[in-house]
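Questions regarding the structure given below will be posed in turn.
For this view, one protein chain was removed and the others were kept in their places.
By written order: A, B and C. Residues from 1 in each chain.
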Amino acid sequence: MKLKNLLALLVTLLLALAIILTLNNNTLFPAFGDVDLADRVSGQYLDSAQIDEIGAANIVTAIVVGFRGFDTLGEVTVLFISSLGVALLFGASRKQKRLDADFSPNFMLRVGSRVLFGVILTVGLYIILHGHLTPGGGFPGGTMIASAILLLYLADDQFRAKIKGFKILESASGSLYVVIGLLGLVLATYFLQNFLPAGTVGNLLSAGIFPILYILIGLKVGSEISGIIDNFLTEEDAK
Amino acid sequence: MTAFDILSLILGVMMVVIVFVAIHAKKMISAVLFLSLVSMLAVVAFVMLKAPDVAITEAVIGSGLVTSLFVFTLLATRKEGVK
Amino acid sequence: MSAVLLIAVPLLAAFLSILSKKIAPYLLLAAALFNIVILFFLPEGFVIIGGFVQPLGINLLFDPFAKIALFLVNGLVLVIAFLNLKAFAGFASILLVALAGLNGLVLTNDLFNLFVFLEIAGIAGYLISVSNKKPVHTFHYVVLGAIGSSLYLFGLIILYAMFGTLNMVGMIEMIETGGNYADLILPFVLMFIGLGVEAKLLPFNSWVKGVLGKSNTMSGPMIASVYAAAIAFVLGRLINNLFQFEGPLLTVVLVILATGIVLGETMAFASTKAREILLYSAVAQASLIALLFVNGVVIWAVFLIVANALSKTVMFLVINKAAGDTGSDDVNDLQGLFAKNVLVGIAFTLAALSVMGMPLLVGFVIKLNFLTALAAANQIAFVAIILIASLVEGIYFIRLLVKLWYRGDKDLDVKYGLSFKIVFVVIATALLVFGTYSAPLNQLDNGVDTIAEVINNG
Partner (left out) sequence: MIQYAAIVIFVLGLYGILVNRNVIKMIVSLNVMEIGLNLFIISIGFIYDGIAPIITSTEAAGALIYVDPLPQALVLTAIVIGVGTTALALAVAKSIHRVHGTFDLNEVGDLQ
């Protein structure tokens, strides 16, 4: 058994070596740190004309929500379906109770977690709102909102009942994303086309539909991940 | 050799070693914690490679969320085992 | 009207469907029906998304190749959803996402977008396999699927680093003008293996036995017919246009695919479980389809995908319903299944005979044509291998049919509903009609896949 593992390790390391050597010999594959963006699509993204058209200071955001917004819709769908799947696997219909965490929250924890909840929620919202200007955006922001909710969850025994409302948020934010895409098809010419003015680069209210989309992504991600965490923290009632 | 090269050499070797330890860890929980450590080192690497968006996302989702999901799973099944 | 509706509408329906469990199955039927209707009216060509022309943004390519695939996928999903309206109502949202993912997979003209849709369809597929209630098999499927898509992404990123674009047409143009063949082997092999896992090509198909061997009337036809067909279309398009297999690599790929055909048929021959016979036959057919694409026989490979998907739908539905009702899929336990269900038996027999390639059925026309094309391309060795494989296939299918028709000691109590019977009759009739009247099939040629045309004409 041990010998077999050693052999497997040897084979995999040889594989890594082969990949590295092949890439080193590859004339078209650029050496690390030595890339010419003029050869790539990205050179065109960095064109000042393109940036003005999009109006987002953070070029990664411009790509994620703008140029490749369709990928992001797919990405949100991946989270959606894995949240659905987790609920399905844990049998959401059966009677359930919260995971017993072996401790009961005292007064300090309860108050402290409320305060922290507010702080984390604010930071999460800030990150989402400024996604087109600074690093961050819908995905980390949404996850922060979900973690704020997780905190309340740990502190409050009665919280589970309220979390069901997330289903509506989850459905509405996802549907709105597609609807905005369809509006682009109707009001402009193409699916997901920016039909609002781009504004000035660097302003909070710039970049047309992209901040709206990022907020929707944030809400969607937040509600999906809350749903996933909720399911992971629930166990079947023994009775 | 610049400071960047030295730093990336150290970082790369550390990550490979920790990955190896994580894969061969005896206990499940230690494998998960080593994974979390690798993820945090990856965050450092992302910052070094000038990818702040990715670094934030990896820090929050990669090392935060994924680790907690692993821990919740282990927690829930450990309790089942006791019963 | 734009082909993006084919993806957007099922997705919107999926997001809405989680609000009410009751209407979800009807949303699924409505979305699939809507897609089939608009397929008749959609104009062919590139579909730009977000207003960014290639290579800046993502675009879709809606051509005859994609159209055939979309009719097949949406039609079969409609049929499967209709048949399982009551039994698997809880899976409606997942099937909607699967539908959107598969449509996107077939339509997209962007290699990274392809990866995203591969993951969407893949995760939906894992969840469909959850309905088998065999978590270990589902787990193997998840792990292998994740490895497959990671390998695909790895190869894709190497290509991006080399050529600086993600657009499929753009990439092919760049490779034709400035590609050094030796540099392309690694990314092509990685991407081919990655997709080969999903397309159940040997030796990357160890998940298939677990997932399909215990399948039911929803997961069986979904994964064996719909998923297999969609992935085969995508793999075919990439083999046909992007991947260049030359010299020793071509030999290796061809030998692997030929081995896949032979081993698949041999394993089907050796098995006594009805579902395993069907799934190993499907493994062999997947390799056969890939072999045809590698040899450039595009149109007959396309028809083979369609005919196989239709036949396999009937066969998996018949066997899985019987296995679900009797609790066993051993051939001996199903003896005499058709003694009472004569109509179902006839449909199953026609489907099996079509897969074998018997005259009067569509499978015969297809087999005859692709064997002629292979012979014309001087691939006599493959003609011989396919003929021997067909012989083995013939023996085990006849053996299966004889068992199922002859009444055994005990009576089987398997009843097929009216909706099942209608579907069986319609598909069997289609197989028979196109087998005797094959003129429409001959009208199309290898030009259904328009990427080469686009690149040559600018």
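By our rule, a contact is a pair of C-beta atoms (placed from the backbone, for glycine too) under 8 Å apart; a residue touches a chain by one contact, two chains touch by 3 or more.
What you see is a predicted model, and the numbers here were worked out from it, not measured in a lab.
Although one chain is omitted from the display, it touches the following shown chains in the full assembly: A, B, C. Of C:F46, C:F82 or C:F154, it is C:F154 that touches the chain left out of the display.
One of C:V136, C:A376, C:L418 or C:A439 touches the chain omitted from the figure, and that residue is C:V136. Where chain B meets the chain that is not shown, the touching residues are 4-5, 8-9, 11-13, 15-16, 19-20, 22-23, 25, 28, 31-32, 35, 38-39, 42, 45-46, 48-54, 57-58, 61-62, 65-66, 69-70, 73-74, 76-77, 80-81.
Of the residues in chain C, those that touch the hidden partner chain are 112, 116, 119, 123, 126-127, 130, 134-139, 142-143, 146-147, 150, 153-154, 157, 160-161, 166, 214.
As for the chain not pictured, it touches chain A at residues 4-5, 8-9, 12-13, 15-16, 19-20, 23, 30, 32-35, 37, 40-42, 45-46, 48, 51, 57-60, 62-64, 68, 71-72, 74-75, 78-79, 81-83, 85-86, 89-90, 133-135, 139, 201-202, 221, 228, 231-232.
We take it that only the chains that are shown with their structure count from here on.
Arrangement of the chains shown, judged by which pairs touch: a linear chain-to-chain path with two open ends. Measuring from the average of all protein CA coordinates, the nearest chain centre is that of C.
Averaging Cα coordinates per chain places chain B and chain C 38 Å apart.
Inter-chain centre distance (chain A to chain B, centres taken as mean C-alpha positions): 19 Å.
The distance from the centre of chain A to the centre of chain C, each centre being the mean of the chain's C-alpha atoms, comes to 31 Å.
In chain B, no residue reaches two or more other chains under the touch definition.
Across the interface of their complex, chain A is touched by residues 52-53, 55-57, 59-61, 64-65, 68-69, 72-73, 75-76, 79-80, 83 of chain B. Contacts from chain C toward chain A in the complex involve residues 2, 4, 8, 11-12, 14-16, 18-19, 47-52, 55-58, 90, 93-94, 97, 100-101, 104, 112-113, 116-117, 119-120, 123-124, 126-127, 130, 158, 160-166, 178-180, 182-183, 185-186. Residues of chain A that touch chain C in their complex: 19, 22-23, 25-30, 35, 39-42, 44-45, 50, 66-71, 73-75, 77-78, 80-82, 84-85, 88-89, 167-168, 170-171, 174-175, 178-179, 181-182, 184-185, 188-194.
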